[in-house]
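Dumping the structure here so I can ask a few things about it.
With one protein chain withheld, the remaining protein chains of the complex are depicted in position.
Just so it is clear, A, B and C label the chains in written order, and each chain counts residues from 1 on its own.
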Amino acid sequence: MPDKRMSMHDAIATYVHDGDSVAIEGFTACICFAAAHEIIRQHRRDLVLCRMTPDLVYDQMIAAGCARKLVFSYLGNPGVGSLHCVRRAVEKGIPRPIELEEYSHFGMVGRYLAGAYRLPFFPLRSYRGSDLPTVNPRIRSVDSPYDDDSVAVVPPLHPDVAIVHAQRADSDGNTQLWGLLGVQKEVAFASRHVVIVVEEIVETDVIRSDPNRTVIPSLLVDAVVHEPYGTHPSYVQGYYDRDNTFYLGWDGISRDEEATQRWLEEWVYGVQDRAEYVEKLGPETWERLEPGTAMAQPVNYGQYN
Amino acid sequence: MPDKRMSMHDAIATYVHDGDSVAIEGFTACICFAAAHEIIRQHRRDLVLCRMTPDLVYDQMIAAGCARKLVFSYLGNPGVGSLHCVRRAVEKGIPRPIELEEYSHFGMVGRYLAGAYRLPFFPLRSYRGSDLPTVNPRIRSVDSPYDDDSVAVVPPLHPDVAIVHAQRADSDGNTQLWGLLGVQKEVAFASRHVVIVVEEIVETDVIRSDPNRTVIPSLLVDAVVHEPYGTHPSYVQGYYDRDNTFYLGWDGISRDEEATQRWLEEWVYGVQDRAEYVEKLGPETWERLEPGTAMAQPVNYGQYN
Amino acid sequence: MTATCTPSEMMIVAAARALAGVRTVFVGVGLPNSACNLARRTVAPHLELIYESGVFGARPARLPLSIGDPTLISGATSVCSMADLFGLYLQGGRVEVAFLGGAQIDRFGNLNTTVIGDWDRPKVRLPGSGGACEIAINARQTFVIMRLKRRAFVEQLHFLTSPGHLGGGDERTALRFPGRGPQLVVTDKCIFDFDPTTREMTLHSLYPGVELAEVQEEVEWDLKTASEVRETAGPTDKELVLLREELDPQGLYR
Partner (left out) sequence: MTATCTPSEMMIVAAARALAGVRTVFVGVGLPNSACNLARRTVAPHLELIYESGVFGARPARLPLSIGDPTLISGATSVCSMADLFGLYLQGGRVEVAFLGGAQIDRFGNLNTTVIGDWDRPKVRLPGSGGACEIAINARQTFVIMRLKRRAFVEQLHFLTSPGHLGGGDERTALRFPGRGPQLVVTDKCIFDFDPTTREMTLHSLYPGVELAEVQEEVEWDLKTASEVRETAGPTDKELVLLREELDPQGLYR
């Protein structure tokens, strides 16, 4: 079995290039900040960032000047308010102007589905009566060949690279995910390259003991990065909690351009890798974010020989 | 929490009527023969039977004269050969002629998806160059609004009732399934009524301990039937094996119309319910079909309070 | 008998009552979330919460800050992909009521959550649609929760993100929208519903102590009112106790 393990540094150096379209997905959960910070450290430029909810992860990358374009459906700090760095780029062109390609959530899901299913379009019941199609010509409609009904359609999205965080994978990249599934499966099947980042590397036997839990097969995977706590301030179900204090605190930091740059200096450029970031946050943070135990009830697949 | 438990007799009496379109799905696994036999015992007529692989379950219902039409994609005894009862109906009109509406596997999946997604059609890359559209006018095509590409489409399928077998559910109908998933989720969401049949009724806490394993939410479910061994000669992953001996033996029985009717007399009309069928098969059968244990490795969802 | 309460509490109570008998509600965090939890303890015992993050039947052990909070997953009935959530649950017609809000709303319940000013040269760039556009079209009905402010209840939206009744009348039916659109607008001063024919927003009831003039003051257009504008019944002691002692002990929404 091929061993695809790599350091985050090497995975980013190998699979993320200036001008690439990059999708770091994960809906609230499993957002790989570790990969975003490494991309910032390696000074990638002119990226087309794809993500349903840009969240703090792209707010930081945009503040660092990595992106020329954003493909998205919701620009907010969930439960808190605005993404101030994105707003500065959109409203004032700081640090550089950014192009927006805007959808609704289901529209973004549909773009990934069309990409993953290799379809010319994906149909959905949305957008009619909305102004969104007037600012995004890629949102079109198709008539039903069965009656006088018609539906909106979106075109396939094929990111150059998807970076997908999950709980566990084997060294070949067979990946298991639980809790919120987001569009992790769809973005992986839609993308040209896939980098898997996990909290734990496990033996293939662990994966094979529960094949229904495998969301991404090794077949799609180019690199496997072992990066514990790699999603902070996001979270991984069963491993650590979302750092809501950080999300609330980012509102204050990100309102001020200089404070934002100082934060990037200290927490991104100022550390060598995720391990140093984790150590810098210190044990009290990880104690605070430690969840209790709630095990899934066992299931038997049975032995058939 | 509502308690939707019912006997198989009452579930069929309540939710399956003459002339209904009925989908008893399950790809090789989880095929609910118990429901089919009860439908035969209750002498339902003129049913439109929907199923990707009619299998022995519809071969028996068609031999019993329950159906006027078949909507399907593969008419075979898997790994064995023909479905002789279906062939007698199609080739000779015995016991009655049957109308065929024919698709490919992905076409049937697409029909359920369109139904479940409430779309006017589902697009897929199939059928071009094939004669299937010439014998099924429901298979059409749609042009892409983005380029000169075009794709085949199929219309939604909304069975009057879906009968879905699975490993376990709570009494409200929250259902968990593992092993082959087939189109069990899609057919449930596409159908007007849903009858769930399970090997085990469990406490809701068991379901809630592993929410990613829940394939069908109680929201869709009209009735929950507790019917151990309800799929024999099909199988339920981790509970019992497929009775391949029966599938091989059916080839001989079903070739002969009288032998088939004698079998129905003895094993369907001749027993009062599934419990009696299970007892009649005897302990040695169930020992023979007993699988070994292969537990899924545990996962932790974490406690967050 | 009626106890005194804050406008936020009154909003939560009013929204909760509107959920009487409802089985499935599509919900976000904040006030709507509290309203649903209150409804489950009072008028809608079988109410199940659906979150766009992919959660059905959540049993949160704490107040979630976001709709993706891990406390919504552990102990939930079902957690699915977003494709399934939007495709099978929402578009599949399984959502009875959805709560929506926005920066701007017009007289027909159309909503703007995208931008203040031009989309190309925005004065204020807002979050955008998220799931709101398809929710507004597919949910069987929607309830809007917004604080009453003149800059929010406007004559003309800067951008129409999520369709309400569009130009009014039967425009939704003409466009074959599966859902019936906005049925209720719950504010911190009053409750609006929509005229069955024109679909124009209509003042239904005023919270205790609120004057009609205050309401018109905060609405840009010439407001239609019901033949007789009633006073909204204040929260019962039971509702307030549940809210303050069980659902929102920290008083986040007081």
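Basically, a contact is a pair of C-beta atoms (placed from the backbone, for glycine too) under 8 Å apart; a residue touches a chain by one contact, two chains touch by 3 or more.
All values reported here derive from a predicted model rather than from experimental measurement.
Although it is left out of the displayed model, the omitted chain contacts the following shown chains in the full complex: A, B. Remark: the omitted chain is touched by one listed residue; of A:Tyr74, A:Tyr235, A:Trp250 or A:Tyr301 this is A:Tyr301. Of the options A:Ser21, A:Gln184 or A:Asn212, the residue whose C-beta touches the omitted chain is A:Asn212. Of the listed positions B:Gly79, B:Gly252, B:Gly282 or B:Pro298, the one in contact with the omitted chain in the full complex is B:Gly79.
Of the listed residues B:Arg45, B:Arg96 or B:Arg125, the one in contact with the hidden chain in the full complex is B:Arg125. The omitted chain makes contact with chain B at the following residues, 27-29, 52-53, 72-76, 78-80, 82, 86-87, 90-91, 102-107, 109, 113, 124-132, 135, 149, 179-183, 185-186, 235, 237, 241-242, 244, 247-248, 291, 294.
Chain A meets the missing chain through residues 2, 116-119, 174, 185, 189, 204, 207-209, 211-212, 214, 217-220, 301-305.
By our rule, only the chains that are shown with their structure count from here on.
Think of the whole protein's Cα atoms as having one middle point; the chain whose own Cα middle lies nearest to it is A. Centres computed as Cα averages put chain B at a distance of 40 Å from chain C. If you average the Cα atoms of chain A and of chain C, the two centres end up 29 Å apart.
Distance between chain A and chain B, defined via averaged C-alpha coordinates, is recorded as 37 Å. Within chain C, residues 55, 69-70, 73-75, 79-80, 87, 91, 178 each touch two or more of the remaining chains. For chain B, the set of residues that touch two or more other chains comprises 118-119, 209, 212, 301-305.
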